[in-house]
Structure formats: structure tokens, C-alpha cells
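A single protein chain has been omitted from the complex, and every remaining protein chain is retained in its original position.
By letter and in written order, the chains are A, B and C; residue numbering begins at 1 in each of them.
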Amino acid sequence: MARVAVDVVIKSEILDPQGKAILAALSRTGHPGVSSVRQGKHFDLEVDDTVSDGDLEEIAAQLLANAVIETWTVTRLPAETTGEGR
Amino acid sequence: MARVAVDVVIKSEILDPQGKAILAALSRTGHPGVSSVRQGKHFDLEVDDTVSDGDLEEIAAQLLANAVIETWTVTRLPAETTGEGR
Amino acid sequence: MTPRVGVITFPGTLDDVDAARAVRYADAVPVPLWHADADLKGVEAVVVPGGFSYGDYLRAGAIAAQAPVMRSVIEAAHGGLPVLGICNGFQVLCEAGLLPGALLRNAGLKFVCRDQWLKAENTSSAWTSRYEPGAEILIPLKNAEGRYVAADSVLDELEGEGRVLFRYIGSAGDDAPPNPNGSLHDIAGICSADGRIAGLMPHPEHAVDPLTGPTDDGLGFFLSIVDFLEGAKVR
Partner (left out) sequence: MNTQVSIVVDPVEPDTVERARATAGQDQPYRELGLKDDEYLRIREILGRRPTAAELAMYSVMWSEHCSYKSSKVHLAYFGETTTDEMRSHMLAGIGENAGVVDIGDGWAVTFKVESHNHPSYVEPYQGAATGVGGIVRDILAMGARPVAVMDQLRFGPADAPDSQRVVPGIVSGVGGYGNSLGLPNIGGEVVFDESYAGNPLVNAGCIGVLRAADMYTAHASGAGNKVILYGSRTGLDGIGGVSVLASDTFAGDGNAGAGSNARRKLPSVQVGDPFAEKVLIECTLEVFAKDLVVGIQDLGGAGLSCATSELASAGDGGMHIVLDLVPLRAENMSPAEILSSESQERMCAVVTPDKVDAFLEVCAKWEVQADVIGEVTDSGRLVITHHGQVVVDVPPRTVAHDGPVYHRPIQRPTGQDALQANTSDILPRPAPAELGELVLKMVASPNLCSRAWVTDQYDRYVRGNTVLAQPADAGIVRVSEDSFRGLAMSTDCNGRYTMLDPYTGAQLALAEAYRNVITTGATPTAVTDCLNFGSPEDPAVMWQLSEAIHGIADGCAVLGIPVTGGNVSLYNQTGATAILPTPVIGVLGVIDDVRRRIVPGIGHDDGETLILLGETRDELDGSEWANLIHGHLGGLPPKVDLEAERLLGEILLAGSRDGMVSAAHDLSEGGLAQAAVEMCLTGETGARLVLPAGADPFVALFSESSARVLVAVPRTEELRFTEMCTMRRQPWARVGVVDADNPDGKFLDIQDVARISLADLRTAWQGTLPAIFGPAILGSADL
């Protein structure tokens, strides 16, 4: 069993309405120090040892991300981390 | 200027239908090795030096995540990383 | 003196015209409230209508909950001001902490618009006194994030104190499951302990005239609050 994190974000040249709305909210609520927000998707996967990096790449490209407008990163996580703050 | 990643995930006891749907699709498309998928949100922030870790925590807790249903992690990224696959 | 009921408009609010109309149909005066204006204009109750406030891109209602007008509403609500949140409004009230729990993506992952049967559970709240206990009403449901979730302890509390206003019991004219979104305990709406703050996922304001809605079953919410405000009803 391994844990894998896949982060999917909209390509930088493509509009990210979510990020835009959040940035506006932050400046309204007094956080002028934030100059850019992009919202994407975060996936936590649990995979067994049969799943190669190639498989993960394919999974991300085929299912988790939309290659037309998004880019992604695949990260294998050290077993113990839980990926959760508290 | 610093880059910050905030990952927000739904608490494990709460049903995540998106994750379930993706898992189902994965087994249909021949990826039996994946045993669990949870979908959350990923945020890329650009902040200036006036933004403390405390501010980031507040931003995450107040706006980016809802403590009733979600947990989150805040990570300051080394300047150069782009957070994008390709 | 006819009651004055505030109707909030955030950028992205859609059903404010409908909510105002429903208030008028109940012979009260709708008073427009603007998201950026903290002034509640002395209204005696507030409706937070449906829509996609600020786009609802982050989490439904999350950004609206922090708007200046909501800060005033939260304060006034703690002081007993009756508030009804419909759909996005319900989401806003949860995000604002005025009601417990949260509304997540529908179990079916799709936006659902259909005529929904509901069963009245609590008919003593400020917003539901006009309904008979156990009454079944048919009003529109339309949302993508209507799945009510809360910790078991919260659910027990809601059930124990009879704070579930309405439950989903089925849809008109199809074989789809009665619970349209996977809400826990089939919850369609809840209220605060004092029955003054209410949240409902389906849309009573779209069912005030059979010409444009499936029924006029939704009018009860607005008549109830008028009764409440006029003190006509001894609670």
C-alpha cells in the first residue's frame, strides 16, 4: 500500500474563475498580501505495489485531469503522512 | 513573494461521492491496484512577506476550508517550484 | 403596520425576485438588502435567497457568509431576528454558523431540478406554523450541492429537539429515489433551537402560484412568518 497525491491545476494561461473569486474575497476581508490564487483539485489515492508510476501518470492524464485545460503533478507520499492537518 | 499550497480534504468519515465515482471508473478501466480515492481541493497562493503563517492558517480556516467537514494542510513552497506537471 | 421582510442580494443571487414576490403574496413588504451594505433597514425578518453567490466556486455560500450584510444578519439573528435561508441561503447560514452542519455535492454529482415531495416535521417554527404536522407538500428542488451532512451528535440533537423542518419523501412523476441528493436522515430543512432561524434546500418561493410553479404549497413559509411577526400566533 502506498499513498499518492495528485494535484490538478488549470493551465496558467487559462482563466481560473474560482481563484479570481477567492482573491476578490480575500482582498475584501483584509488580506491584501495575497496577490494570486489558483484553485485546483487534490486527490488522495491509495494504491498497491502493482501500480507503477506509468500507471499513475495514465490515471492522472485520463481520469483525474482534463489535459485540454489542466496540468497535474503526481507525488508518492511517505507511508505515514496522513495528508490531513488535524 | 512566496508560493503557498493549501490542500483541503473532506473528513474521512464523510462520504465522498466524487472519489467513489472515480474509483469505480478506475476499476472499469482496468486499474484494480487503486484501492481508495478521495477528492479534495488544491490552492496555489502567491503571497508577499507581510503574510505570516498565522495569516495563512486564518485564510485556510476562515475561507478555504470548512472545519465542519474538511481538514487542511498549508505548505510554503520553495520559490522555484511551479506546481505544474508540464 | 404590515411586516417588512428583507431579501438579500449578493452578486450571483438569482432567486431574490422570487423571494420578494413570495413575501408580497403573503401581504408583507419585501425590502431589498445589498450584500455590501451592513444596514438591515429595520426589517423584522430576513430571507437569504437562492442562487450562486459570488459564483459559489469555492464552497457554496462560503464567500457570502463573510459579506458585510451577513455580519449584521448574524448579529441580529443572535438577537432573535427571524432568518430563512433557501438553497444557497441555507448554505450561507451553515457557512455563517447560524445553522449546524453543511451542504455538500449531491450524491448523484449532478445539478437536479425537479418537483419534490416533502413531509412537514416541525410545524411550530417561526417559518412553518401554517403547515399541519405530517403535511405533504410539493415544491421545486434545484441545486447541485444539497446533501445535508452533520456529525452524528448534531443529528441526534436536531432529531431530539425536533428541529428537522421537512424531510424528502419523493418526486413527482418518476421512479427516482425519494431522497434526491443523499442528505442524512432525508433532511430537507432544519431550524435553530428557538425556531427562528430556518434553512431549506428546496424552493418554497417557486411554489406560490400554480401558474408558474407545481403548486402554491410554498406560500405557507411566508404566511407563517407574517403570522409570527404580527404575533397573531401564540407560540
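A few comments on the model shown:
FYI, a contact is a pair of C-beta atoms (placed from the backbone, for glycine too) under 8 Å apart; a residue touches a chain by one contact, two chains touch by 3 or more.
Worth saying up front: this structure is predicted, and the values here are computed from it rather than measured.
Here the missing chain is touched by one residue of B:2, B:15 or B:77, and it is B:15. Checked against the hidden chain, the listed residues C:129, C:179, C:192 or C:224 yield one contact partner: C:179. Of the listed positions C:11, C:68 or C:162, the one in contact with the omitted chain in the full complex is C:11. The chain omitted from view is touched by exactly one of A:10, A:26, A:47 or A:60, namely A:10.
Those residues of chain A that touch the chain absent from the view are 10, 13-17, 20-21, 24, 66, 68-69. Touching residues on chain C toward the chain that is not drawn are 11-12, 14-15, 17-18, 21, 51-52, 54-57, 106-114, 140, 142, 173-184, 186, 203, 205-206, 208-209, 211-213.
By definition in this document, only the chains that are shown with their structure count from here on.
Pairs B-C and A-C differ in how many C-beta pairs touch across them, and the larger number is found at B-C. Rounded to whole angstrom units, the spacing between the C-alpha centres of chain A and chain B is 6.
For chain C, residues that reach two or more other chains under the stated contact definition are 58, 63, 66.
In chain B, the residues touching two or more other chains are 62-64. In the complex of the two chains, the chain B residues touching chain C come out as 10, 14-15, 17-18, 21, 62-64, 66, 68-69.
Contacts from chain A toward chain C in the complex involve residues 17-18, 21-22, 24-25, 28-29, 39.
Within the complex formed with chain A, the chain C residues making contact are 54-55, 57-58, 63, 66.
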